[in-house]
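One protein chain omitted, others in place.
Note that the chains take the letters A, B and C in the order they are written out, and that residue 1 is the start of every chain.
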Amino acid sequence: MSPNTWVIEMPTQKTRLHPYPRRISPYRTPSVNRNAFSHEARPPPPPPPLPKTLEHPVFEDIRTIMSVLKASGLMPIYEQLSSYKVGPPTKTNEFYSFFVRGVVHALTIFNVYSLFTPSSAQLFYSYRETDNVNQWIELLLCILTYTLTVFVCARNTKNVLRVMNEILQLDEEVRRRFGANLSQNFSFSVKYLVGITACQTYIIVLKIYAVEGVITPTSYVLLAFYAVQNGLTATYIVFASALLRIVYIRFHFINQLLNGYTYVQQQRRKGGNRRTTAAPSLMEHFPEDSLFIYRMHNKLLRIYKGINDCCNLILVSFLGYSFYTVTTNCYNLFVQITAKGMVSSNILQWCFAWLCMHVSLLALLSRSCGLTTREANATSQILARVYAKSKEYQNIIDKFLTKSIKQEVQFTAYGFFAIDNSTLFKIFSAVTTYLVILIQFKQLEDSKVEDHVQEQPQT
Amino acid sequence: MSGRLDHVLHFHLRVYQVLGFHGLPLPGDERPRRTRQLLRAWSLFLLLALSGMVTVCLTSNLDFLYRRDMFGFVNDALKYVFSEVALLSIYAETMASQRALARFWWLHGKLSRQQQQQQQQHLGCRLSRPVSLQSELLQHRRYLISLYGILAMEILINICLWQVQPSDIHLTLFWSTFEPLVFLMYLRNVQFVLHMELLRQQLAQLERELCLLAEYSRFASETGRSFRDFGHFLRRRLLQKQCVYNDVHEMYSCFQRAFCYSILAVLLSIYVRVAVDCYFMYYTIYIEIANLDYSLILPALIEIPAFIYASQSCMVMLPRIAHQLHNIVTDTGCCSFPELSLQIQNFSLQILHQPLRINCLGITILDCCLLTRIACSVGTYIIYTIQLIPKLSNQYW
Amino acid sequence: MFCRRGGFRQKLVHVTLRGALYGSWILGLFPFTYDSWTRKLHRSKWLIGYGIVLNVAIVTLILANDTEAETPARMEVFQRNPLAEQINSVHDFHSLSMVVLMLLRCYWRSEDIGKILNELMDLQWCHFRQYSLDDCCKFDNFVLHKGLSVGLEVCSMLILELGMYPKYSLQLFLGVIGLCTIVLVVLLGASHFHLAVVYIYRCVWIVNRELLRFANQLAEGETVDPAGVDRLLGLYSRLLELNHRLVEIYDYQMVMVMVSFLAANVLGIYYYIIFSISLHKDMDIILLFIVPQALFINMYDFWLSIAVCDLAERTGGKTSTILKLFNDIENLDVSLERSISDFALFCSHQRLRFRHCGLFYVNYGMGFRMTITSFLYLLFLIQFEFSNL
Partner (left out) sequence: MPQVQSESSSESAVQPLLQQFQLLFYISKIAGILPQDLEKFRTKNVLEKSRNGMVYMLAMLIVYVLLYNVLIYSFGEEDRTLKASQSTLTFVIGLFLTYIGLIMMGTDQLTALRNQGRIGELYERIRQVDERLYKEKCVVDNSHIGGRIRFMLIMTFLFELSILLATYIKLVDYSQWMSVLWIVSAIPTFINTLDKIWFAVSLYALKERFEAINQTLEELVATHEKFKRWLCGDQETSSRALDSSQPPEYDSNLEYLYKELGGLDMGSLKGSGRNKVAPVSHSMNSFGESIEASDKATHQAPPISVNMAHESELSNASKVEEKLNNLCQVHDEICEIGKAMNELWSYPILSLMAYGFLIFTAQLYFLYCATQFQSIPSLFRSAKNPFITVIALSYTSGKCVYLIYLSWKTSLASKRTGISLHKCGVVADDNLLFEIVNHLSLKLLNHSVDFSACGFFTLDMETLYGVSGGITSYLIILIQFNLAAQQAKEAIQTFNSLNDTASLVGAATEMDNVSSTLYDLVTTTMLTPTG
């Protein structure tokens, strides 16, 4: 990890350590606080019955996907210290994931080796020069992406745990403050898992049917590993978007909280109160809430950056890979459609399966990134809708607004480009470009063929 | 002679009046109403005459246009059509949007008068010291360079071309009709440059004064020596500067209101011309015609950068102003002065609200980034058209 | 965490910087003399004259015995397609002009460069001396990488030139040596800019750290005097101004250097493809090792030059993020609040960015786009190649 991240990191440790009791003492017993915010693994206070019923509320939702990732060594198999804190994995688990990664790398090496030896020749149906090259590049890209994923995950173990801990901490704070535990059903992750597995198996079956002749065990291994690689990369992307969705929920929560103070709500509540009882002064909780919200916002921004740092490279390589896959598949599709006579439904299905999988993944990723970013930037806009009579309240508002002029956050792929709704759009226009170029190459090849054929009779 | 424009401006505005670009009477010529109507009529006449010429060129079966293949023909037609559009927008704007232009010059006069008054206050009461011509030339040097440099270049290249080029009926017809349009467009372009240059001068002046204020305040805070209610003084000055900035921004918006359409049209036509001529250049090389008229795009290649350089140098002033503004030290050594920082915040918020972005109709911001894009897109189109050539050639002859 | 072996690393960095300094002195690229008493750099006419004479001599040396023409491989490629030859001649001319422009700019603006360097040293001495500079790992990393890349570039140049030729001769050696020195000159000239940038980066980094310390102190209930924040703001604005002037001085050189690097990469791959595929050469040492390593080192250097600007830019962006940390501190005293919001407004107006001639911002995004663009143009070139096959 870059030594610069501590710049953001440090205060949130130190500050969280001491000042809290003094700060939010009015409505909290100090003892609980100190445990809540201190990092040493002292036996936690007997947690209230609420967390007992559902142990760590966040990761319950995405349990399945996490278990998959844990099993494949992409995620550390962490220990759960308390209901709001996870610890580093034990030695055996660590060794297990280490072992899995070793196996993966070994397989990769074997894979590459056999790619460059004729043993894998039968896997490449080839009706053209270019397509064969495309196949090769695609496979290599896939291998590269997965290997990169494994490496980055292995390196980022600590960061992932840190991010998780922060999320949990934040949840605890929210729950202490409002008794609300933020959770949402992440059924989409499970759906995606099922879809990915289905796609991969389907593709494998198609491939096996496509291969003529008896299949050597090497090719079986190759195919299986290829499928696993694709599946796991896709799973990781789903996981990343699930994390983003979690952050999104938090952002949304504080925005809602803030939304209660906007003039629209105020008027509405006034209207409500006029009928019933005398209105309690509406802004009375504003100072504490605003402090809480600002702190939450800072923490959330930090978590957001943390997630971004964790899956930077993976996102870049995945985007590149899926871009390439989409392009080549569109190209194949087009060749299949236009090449009269030799339309094989097998290849069509194969292309469609690939397209479905990658396009849906891209859509999921860009959508969740866009949602989270918009929500993160919406806070200042909502705050701008809070109108306060008294001067100090206005100062509280100003102090946030001043610091958020022209300071929109972005979820970038390693700083190369921002990932949001428009990314999908740009990717498709890029696909068009490369498609045109590929087609022109194909034309060139055809014309070459014609020329040769025309020359032969003359000579 | 503070009220009048200085000689350089006066002269060039006269020139633009003659070309029908500047529809306002100059200060100092009597019976302004009649002058205005005359100018309007004059520009209308010019517009009609030139468009008539263009229509003749487009319709007549003399080879004003490149006849030898379809693509060349289309390209020449494109040149004419776009320059016609540019002419239309130019003269329409000259006739229609005089309000903004008048406002622009009024504000310019007001601001320069204020500056002169300040200078007179500074220099004691040496009133109305005539501004020497040399200093004026120095003041407007950028504009003058960009005007006369390109003009000289254009003329030079034309002369060389006439010497070298074997005279061909198509070329003579084409360039004799097309060259005036090119010159008009080019002069209009330089007129934009003039206005932006004036804007830039105002901004630079503002920055200088803010810099002075920052110096004062730093000095005061370092040495702790300052006269009574120094902060108050600073605050007054800042308020004044805010008003000045407000006026400058209004000048800018007037400029945009007055010129947006013709900026768009002129840049577009120049751009099309460059792209088309690049195509021709490659084409003539490709089919070995002894034809050098693509050397005429050299000035055109400089025109867009000249414009963009002026607008960019306008736009980069803004962060500098903000920089100087924030350099003002709020707590002077003797007395901390909260109102001053309040004022500073107000000013910087105002700057945030009134950004200075020269964009033709908001289509794209005219800074150097545009240059990169233009270069790249020209390259791409060239590549496409070059790929077209062989197919075309064996299709049409 | 990385700086456990800090001492050794520090030494290494020191050595690298020294090497760069002395190297540029020898090559007449750094026409200043250091007065250790007033701690200032003074421009010296003699060094300028020396540099001019030296470089003119080197260029003439190269032009005198330019043996590039009769490389068999090149000749084949150029006979293969003339387009490559045209492009190559353009590129040669461009690189020559690049060298000339870099030296001329360097001498002509040497006054301003001297001012900037002096002010930088002044800042270092007056304000940043008391802070510990050891744990700024990125600074060290970058300096080391830069040194490494310069060395590698020269080596790969040597290998490329010597490896391509079948027969050695004195003329060839002279030409190669001259070429390498010129390349060294260019690289050092570019690395001056990058070193200055990385120094500025370090200063900004320290400012960030100070702000952070303030935030922590406030969070722990201590008090911070607003004068400190104001001082930091002053430093920050001075740094930005320095950066602005620096970019303005160096932008032409940097643009040319970047363009030539990109062009070199694209053309290299292009020739490589022509040579390997359409000439149906068998894989030999040249194809397998020499050309690829040259390409890789080239890209490495290019990416390094982008990475440093991006690093500085991101650090500048962090400042406003840190300022946000002051939000959730209650009962801040008014003056401190005011100075912090001043800082925030300043950040909203100006940020630490590198924009060469206003043409493009230098950061990762730009690097990405540049890569894609060059890739596309490569594709177009290859299309032509195939189409006139």
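Simple rule for what comes next: a contact is a pair of C-beta atoms (placed from the backbone, for glycine too) under 8 Å apart; a residue touches a chain by one contact, two chains touch by 3 or more.
Note that this is a predicted model, so its numbers are computed, not measured.
Asker: From the listed residues A:81, A:100, A:115 or A:435, report the one that touches the chain absent from this view.
Answerer: A:435
Asker: From the listed residues B:68, B:113 or B:141, report the one that touches the chain absent from this view.
Answerer: The one listed residue touching the chain not shown is B:113.
Asker: Could you pull out which residues of chain B are in touch with the chain that's been left out?
Answerer: 2-4, 24-25, 27-30, 32-33, 36, 96-100, 102-103, 106, 109-110, 113, 116-117, 127-128, 239, 242-243, 246, 249, 253, 256-257, 260, 339, 342-343, 345-346, 349-350, 352-354, 359, 361-364, 369, 372-373, 376-377, 380-381, 384-385, 387-388, 391-392, 394-395
Asker: When the complex is taken as a whole, what residues of chain A touch the one chain not shown?
Answerer: 263-264, 330, 333-335, 337-340, 370, 380-381, 383-385, 387, 391, 394, 397-398, 401-402, 404-405, 420-422, 425-426, 428-433, 435-436, 439, 442-443, 446-447, 450, 453-454
As a working rule, only the chains that are shown with their structure count from here on.
Asker: Based only on mean CA positions, could you tell me how far chain A sits from chain C in angstrom?
Answerer: 34
Asker: Could you state the distance in Å from the CA-based centre of chain B to that of chain C?
Answerer: 35
Asker: On a C-alpha centroid basis, what's the spacing between chain A and chain B, in Å?
Answerer: Those two chain centres are 48 Å apart.
Asker: Could you pull out the residues of chain A that touch at least 2 other chains?
Answerer: Those would be 405, 440.
Asker: Can you tell me which residues of chain C touch two or more of the remaining chains?
Answerer: 341, 345, 348, 383, 387
Asker: For the complex, give me every residue of chain C touching chain A.
Answerer: Touching chain A from chain C are residues 1-3, 135-138, 205, 208-209, 212, 215-216, 219-221, 310, 314-315, 318, 320-328, 330, 337, 340-341, 344-345, 347-348, 363-365, 367-368, 376, 379, 383, 386-387, 389.
Asker: Residues of chain A touching chain C in their complex?
Answerer: Where chain A meets chain C, its residues are 2-4, 7-8, 10-11, 14-15, 18-19, 22-23, 287, 291-292, 294-295, 297-298, 301, 395, 398-400, 402-407, 412, 414-417, 433, 437, 440-441, 444, 448.
Asker: Flag every residue of chain C that touches chain B in the complex, lowest number first.
Answerer: 226-227, 230, 233-234, 237, 240-241, 334-335, 338-339, 341-342, 345-346, 348-350, 357-360, 373, 377, 380, 383, 387
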